[in-house]
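Written out below as structure tokens is the structure these notes cover.
The complex appears here minus one protein chain, its other protein chains still in place.
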Amino acid sequence: MPFPLTPGAATEMDPDMVYSRIVQNRFVLACLLLILLYVLISFGGKFYLPYHPNVQNLYEANTGPSCNHWLGTDYLGRDLLARILAGLRISLVIAFFATLINITAGFLVGSIAGLSGGIADRFLTGLIDLFWCIPPFLVVVMLTVVLEPGVKNIFIALGMVLWVPTARIIRGEVYQLRNAPFIRLARMHGAGYTRIVFMHILPNCFPVLLTTAIFSVPDAVLAEAFLSIVGLGVTAPEASLGVLISDGLQSFRVYPWQWFFPVLTLTIFVLCFNLLGDIIHRLFRDRSKGILEND
Amino acid sequence: MIKVEGLTISIKKKAQTYALLRDVNFSLEQGQTLSLVGESGSGKSLITYAVLGMLNHLEGLEGVVGLPGQKNVLRLSSKELRRFRREQIGYIPQNPRECLTPTLKVGSQLTEVIAVKTDRSVRAGRLIARDLLQSLGFPDPEKVLKMYPHQLSGGMCQRVAIAMAVVSRPALVVADEPTSSLDLLIKQEIIKVIKSVQTEQGFALILVTHDLDLAFNCSNKIAVVYGGRLVETGTAHNLSNKPRHPYTRSLVRCSSRTGADKSIHYIPGEPVSIYTRFKGCRYFNRCLSRLEICETREPAWVNLGDGQVACWHYGRDEST
Partner (left out) sequence: MNKAPLLSISNLSFHYPGARGNRNTLERIELEIFEGDRIGMLGESGSGKTTLSLILAGLERPSTGLFLFNGKRLLGRKAYRDYRKKIQYLFQDPMEAVNRYRKVFEIVSEPLTYRKTKKEAIVSIVSELLKTVGIDPLRWHDYPDQLSLGQIQRVCLARAMTTNPKILICDEPFSALDVSNCGKMKEILLQLNANHGVTLFIISHEPKSLFKLCQKILVLHKGKIIELIDTTRGQHAQHEYSRKLLEINTT
């Protein structure tokens, strides 16, 4: 007697459903759209903006928002809108590469430490702890001094500092996973570390990695902004958002728009990423929601 | 007398309505034991959560759960609910370590629970704890009270859980698979302990289990749950000797009692999830004696005097 499949028995918990739920979530889409908008506008700015960000025009210095200059000009007469978009470009590039280095290094170090155990683990954990203890900005400052300020060096420096918490988190996850039967089985079957890391550890760490990466972008941008305010950021005449904010600070009382618009841009950008990260984190966490009150 | 009538739970997920529990009815006298038997995903734990008042926040909750001297549990306000949980019910969890915080000593946790449940001071609570543990079979209660949970064995933890559950002399105790995480020899002891406390205090006991043998051995009544619905209820004697519903019959065959020979029985297919939207009898896919009507209409709940059953083979309800 043939027994047909139980009708309509799909569960609510398969991994695919979480990812599709994320993609279908309206807030996520809104944030992603905003970010995309930011990227498009800033990188496309070159083509449609009337003013070049570095062209000075002392006659129009320090003018407020007007039809000519939508967001006003700075003390050298440079169009603020163009400057902000250029700054955004630079900040995005920095944030992107810094995050890339961050999660790559963090994931590799964390998973090697977590998987290998023994001396390698102790050594790597010691390294992580060492870096953790040193105030991160000190490291960045030292690195920028040694390597010369410039966009490339900033994101190298940032990447080298930001990987530490990621590695810690990943190591924790991997340490828990390594005793899982399916990983033990893979080892028993003779799988090498590379296979285990990429086939098993990575998909299982993906939620954590994704949220870490998303939160790391605003971290990098803010870190770079801080560096710029301190004076170690991007060199003139290029300007990142941080430089713009720091410049704007000086004339804050007299020409507030020079500070306000860069800050607004930065704030929206950071908020966007933080919101995105928060929602995604919550969606992953709520994956197996039950029916009881507090679930 | 504990009475559950017409307990129904339905929830909406993404514009679809799922009927998780449908029309659950049973009654239980004080001092008696009812076993809710079912497999994973059958909804038996859901029934107990409803009875314990843990699902009152759900919109699609209907029915009446009546305890002596209480109005419908499902309609209690949160203040009344808290009082209800403190005084009228006890819960023994599946994993005994669930009820103990690993970082506090057993004594302080137990006395705190007792103090809250019996509305006494902590010092009085400690004395009660000591006596209670002694009556539950601990030869040296003081020593146990000073230990941390990880120093206790599974059986000992379960006894502490039992103590927490019965201290307020509740009307109803729910034991959710209390022995499934315990060792073979300890299982028996714990059941004996629960039963002896029941005889002494006289509460009604609902025992949730997937072990049919256990149910046959220590309950007066058995209710078999499948797919979010009771498919049969009756006395333990009747169900073990002449089970009516095809599922009960197959279950009895699968369990060990009749398996003294080396034959192996199983029910082909998988237990149906309660998140299904099948319109007919949910056992249809695996039923060996299914009829055409079983595919399209859910069987009515039929009272046969010495038990109830939901199957089209008994009492046809030809309402068209």
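Which chain is which? They are A and B, in the order written, and residues in each are numbered from 1.
In the analysis below, contacts are C-beta pairs under 8 Å (C-beta built on N, C-alpha and C of every residue); 3 or more make two chains touch, one makes a residue touch a chain.
Since the structure is predicted, the reported quantities are computational estimates derived from the model, not experimental observations.
Participant: What chains on display are touched by the one that is not shown?
Facilitator: It touches the following shown chains in the full complex: A, B.
Participant: For the full complex, which residue in A:76, A:141 or A:186 touches the chain that was left out?
Facilitator: Considering the complete complex, A:186 is the one touching the chain left out.
Participant: Mind listing the subunit A residues that contact the chain we can't see here?
Facilitator: 5, 10-11, 13-16, 180-182, 185-186, 188-191, 195, 199-200, 203-204, 206
Participant: Write the list of subunit B residues that the hidden chain touches.
Facilitator: Touching the missing chain: residues 39-41, 154, 183-185, 187-188, 210-213, 217, 250-251, 254-256, 259-260, 262-268, 270-271, 286.
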